[in-house]
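Structure provided below as structure tokens; questions to follow.
Missing here is one protein chain; the remaining ones are kept as they sit in the complex.
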Amino acid sequence: MFVQLLFLLSAVLTVGCAVAVAVTKNIMHSCIFLLGSLIGIAGLYATLGADFVAVTQIMVYVGGIVILMLFAVMLTGGKDFASRAQNLLGLAPTMGNKWTYGIGLFVGLVFLLTNIKLLSSIMKSYPEKTFGNEFPSTVSQIGHLLVKDHVLAFELSSVLLLGALVGAAIIARPRKQ
Amino acid sequence: MNQTLVSYLSQYEFYDVLLGIFGKNEGLLAFVVYLLFAGAVVGLCATIGGLGTYAERKISADIQQRIGPNRVGPYGILQFLADGVKMITKEDVMPNTADKFLFYLAPMLALVGVFATLAVLPWSSGFMMADLNVGIFYLIAISSLVGVSVFLGGYASNSKWSMLGGMRGASQIISYEIPVTISILSITLLAGGMGFGTILGQQLGTPINWFIFHNPFAFIAFFVYFIGALAETNRAPFDLPEAESELVSGYHTEYTGMRFGFFALAEYIEVFVVCGVGAALFLGGGNLPFNVQFDIIPLQLFQVVIFMTKALLLYYVVIWIRWTFPRLRVDQLMSICWKYLTPIAIFNLVGNAVWVVVFNGKSIADLVFGGH
Partner (left out) sequence: MISLISYLLISLVLFIVGLVVMISRKNIVAILLGIELILNAAALNFVAYSRFVTNNLDGHIFSLFIIVVAAAEAAVGLAIVIRFFQIKETIHIDEATQLRN
């Protein structure tokens, strides 16, 4: 029951904050709502039994990416920042009238129903499978997978991170006059 | 294994009696047990945070040959209650141009980030709320919410001092997270797991089995961790975000009343948590210094006392450092982190890995005294 409660709360947090990201005018508030959404996704991971992924999500996003985004917003708050603040509600009237929106909605609905029909065989209530008891936790299982099956991707991601680190440092460095 | 407080208590007979009282509803009973324990832990930590302010003043007074607070209660020990009452009854002022939403949110985030870490703090081998198998990783991750709150507090106040303090605080916290995390990672390597139960289970017995004495690299890692933790909690000599001689009081300049109280409380509790983690990872936590074959509740309480003693000793060292060393400059702060601590931490990590492979995970004590 607590898992279901956690799922419900996380889902509401995720979806609500994601929608808030889209409709908020203030970019700073958008970043904070993104933070809420990401924490909600971590909660969803927890309901799926993916504890390591959930914690990694919090670690990387809260400790790194959101703070980076806040820094970027603060460092780039230019003078025409407020006047050009634009969001979904401000943009909606300029993208079409009620006919175009109606047709778009109809097409989307048909597309959704078609997809659900096509995928219905997959969706048909898979029984909850338990993970093998070979490993005591997902942590050691993930560790074994990372250095056995996925070792190439693991090593490549370290190269990617090093490249991103050096590249970001070089790009953001002020140009020497 | 995901051992929890409830699964620990359920091995005793009185738990079955309780279960009978709750009409065999295990979920409800687990909820009540967790709620009570969480209330106890939060109350205890709030008291520790409050007493921390008192201890800080008293110790600083000792160091500077003053008397310190001595009016409220015997030896002034109730000073923190008086401070609390003052904070609650103060007028709650908000700057006109402040960002209301973020201004309200920032102190809450700080408190949430700190209190959430208490869920995995190992008070003893049985009394921890949840022994997650990602325990220490969870603790590092969730405590980074404090960094966000420092940044937001600085931004939302719409004041130059707050802004500078918030920027300094956030950059300092995310920089020093790296050596701290790598030091903790080397301990994880030695223990073979991230859960506090696993880590503490490797350090049973006499102090020679503590991870700080496991090998020379772990010994260095402890000091890297401790210095980094000082910086992460914005303590002197790394208290640049709230440097009172430069920035009034940094990111919480514009906060008054209980909102300021939240920030202060979060800071003092975070110092305690960091000291507790240091004690658990490197100094054997609440492990008894002798082997016992049985497990009873008073023994667990004794473990709690041992854990608290170690953590509070580290707490004392933190305060001692604050009143002994001068504050660093910003460039010195960053060069210490990136030029010294991070390379040393990476060196420690590699050294620990090599040690584990070469000596098959045995500590120095095992090698010298021919242990298992």
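Letters A and B mark the chains as written, and numbering starts fresh at 1 in each.
Heads up, the rule we're going with is that a contact is a pair of C-beta atoms (placed from the backbone, for glycine too) under 8 Å apart; a residue touches a chain by one contact, two chains touch by 3 or more.
For clarity, every value in this text was computed on a predicted model and none was experimentally measured.
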Shown chains that the omitted chain touches within the full complex: A
Interface with the undisplayed chain - residues on subunit A: 3-4, 7, 11, 14-15, 18-19, 21-22, 27, 30-31, 34, 37-38, 41, 44-45, 47-50, 52-53, 56-57, 60-61, 64-65, 68-69, 71-73, 75-76, 78-80, 84-88, 91, 122-123, 125-126, 128-129, 131-132, 138, 141-142, 145-146, 149-150, 153, 157, 160-161, 163-165, 167-169, 171-172, 174-175
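Operating definition for what follows: only the chains that are shown with their structure count from here on.
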Geometric centre distance via CA averages, subunit B-subunit A, whole Å: 29
Residues of subunit B defined as touching subunit A within the complex: 1-2, 27, 31, 99, 101-102, 105, 132-134, 137-138, 140-142, 144-145, 147-148, 151-152, 155, 167, 170-171, 174, 177, 193-194
Of subunit A, residues touching subunit B in the complex: 1-2, 26, 28-29, 32, 35, 51-52, 55-56, 58-59, 62-64, 66-67, 70-71, 74, 136-140
